[in-house]
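Here's the structure we're looking at; comments come further down.
Missing here is one protein chain; the remaining ones are kept as they sit in the complex.
Let's turn to chain A:
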Amino acid sequence: MTTAQERADLLSKIGLDVQNKAAIGRVLGTGSIGQATERADGRMEAQIRIPPDELSFDPSILVMPHGGDIELELINDDLNTHCALLPSNGDRKFIWLVNHSRGRATLNLDGPGCYYYSSPTGNDEGRGLTGAIVVLGEVPPEARLDRPAQPRP
């Protein structure tokens, strides 16, 4: 039996959660998890940072309680230039993030499901700068099948 903490400890012990230790980069999805904050009007907000020399988004998994609009503050604390290409209905949102910079992105995402984004620059891809946004919830009632409740895994 492996608990979440044991998993984190083992990743750290092996060196899979940092750059250039076990592997060359870090294994995707080994960073932190954070939750978006919901405002009274239903819009959501969150902050995503890029810590120095980690080549990862923090949180690397951002959870939205439901589909809708989210305002992100993106902060590059690293000593290198990165970017982000983020999912959003209409078109993907692109932002260039020079060293020690702060920007914003407004996204519209349906739910539910998992969306990936990344820093698609030649030096970043594959090294860990790939993040996930997870949208919780169900589809609207009118979109569900007319049938008795069915088992799920």
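Criterion: a contact is a pair of C-beta atoms (placed from the backbone, for glycine too) under 8 Å apart; a residue touches a chain by one contact, two chains touch by 3 or more; residues count from 1.
As a working rule, contacts and distances are computed from a predicted model.
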| item | value |
| --- | --- |
| Per UniProt record, name of the chain withheld from view ["Cation:proton antiporter", "ABC transporter ATP-binding protein", "PQQ-dependent dehydrogenase, methanol/ethanol family" or "DMSO reductase, iron-sulfur subunit"] | "PQQ-dependent dehydrogenase, methanol/ethanol family" |
| Positions on chain A where the hidden chain makes contact | 74-76, 84-110, 112-118, 120, 130, 132, 135, 138-140, 142-148, 150-153 |
